[in-house]
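Not every chain is included here, but those present sit where they belong.
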Amino acid sequence: MTQVNATDDARFERGAAALSRIDGEAGQKVVDSLADIAPDFGRMLIEFPFGDIYTRPGLDLRAREIATIAALAALGNAAPQLKVHIQAGLNVGLSQQEIVEILMQMAVYAGFPAALNGLFAAREVFAAPAR
Amino acid sequence: MTQVNATDDARFERGAAALSRIDGEAGQKVVDSLADIAPDFGRMLIEFPFGDIYTRPGLDLRAREIATIAALAALGNAAPQLKVHIQAGLNVGLSQQEIVEILMQMAVYAGFPAALNGLFAAREVFAAPAR
Amino acid sequence: MTQVNATDDARFERGAAALSRIDGEAGQKVVDSLADIAPDFGRMLIEFPFGDIYTRPGLDLRAREIATIAALAALGNAAPQLKVHIQAGLNVGLSQQEIVEILMQMAVYAGFPAALNGLFAAREVFAAPAR
């Protein structure tokens, strides 16, 4: 039923490794949670963002997570994904202070509520036991 | 008429120096363009984003511009400011390739049109004579 | 106190019938929930979206729900209404698979988080007892 075929295996494997390194358990949980409703989308989520984008040379993972945290905080309508990527930022070497600075800066570009809601998301992630 | 007083001079001077370093001429042009309609806002623009935020320790300017470019491309409704900050990214040491990678990555978080419009903005900035 | 008068009765009745057919109980619950705070808005909600728009010829209800599900998933800031319209989509003949495809496609235009959050909303609706 799915359109995935052998030729996509390299992207999938590259993506799965990147997902594991970046998002840790949280990423796999998202993919698992799609198994009953949209399994192909779980596979695409590994292949395109992680297999195609995050693994590209030209920008290191630290920089990539800065961009993702900033974008999700600015958009302000994807709280679960913002939390996953705040943890991912820690996983790839951003400090808590750096993440706080990124979120504070969003007040300038997306308003104080976006920054506040981002900071509250960060507080939750920082308070959770390390994953 | 304005509420600015001597006590804000430190923020203003710190901000003006940061604005000049980061945005170059483009930043000053924005401030100048507010002179006839909202001069206090020009001053606030120097004081808060640049005097208060960009000059904070804890996140370097390169990281700050990654965050700003990502946020503005994801929001997709502030093309002039995105162009100013693509140039600002170059000014603080991002390479053209790194900026392109940030913009491509926004396809994952804000959709392909946001990434495309960001890339077209970058092409315009990259093609302009160095400022 | 309200401005509604006899001349709007046709719109209201046409809208109430459409609301019932499309949203089932969920639509009436929304209208009821406005009774204590903004009863006129409950009436407008029946008259304009349902009495004026959904009942127009030129686009069938199936197509109208595709458009609504796509728009609400892309905007990503109206989860309760998205769930109502995922159920509405089922009510007017969309299959679960078709709704999943619409939501997956939103990854292209509004990013993967918007698609993911739409799919999770769909899973909740699909799991609820038929209404």
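The letters A, B and C name the chains in turn, as written, and every chain counts its residues from 1.
Rule of thumb we're sticking to: contacts are C-beta pairs under 8 Å (C-beta built on N, C-alpha and C of every residue); 3 or more make two chains touch, one makes a residue touch a chain.
Because the structure is predicted, anything quoted here is derived from the model rather than measured.
Here 3 copies sit in place, and the number of copies making up the whole complex of this structure is 6.
The rule is short, and it goes like this: only the chains that are shown with their structure count from here on.
The greatest centre-to-centre gap from chain C, using C-alpha centroids, is found for B.
Taking each chain's centre as the mean of its C-alpha atoms, chain A lies 30 Å from chain C. Once the centre of each chain is set as its mean CA position, chain A and chain B turn out to be 24 Å apart. Within chain A, the positions touching two or more other chains are listed as 48-49, 72, 75, 78, 81. Taken in their complex, chain A has these residues touching chain C: 30, 33-34, 36-38, 40-41, 44-45, 48-49, 72, 75-78, 80-81.
The touching residues of chain B, when paired with chain C in their complex, are 74, 107-114. On the side of chain C, the complex with chain A involves touching residues 75-77, 100, 103-104, 107, 111-117, 119-120, 122-123, 126.
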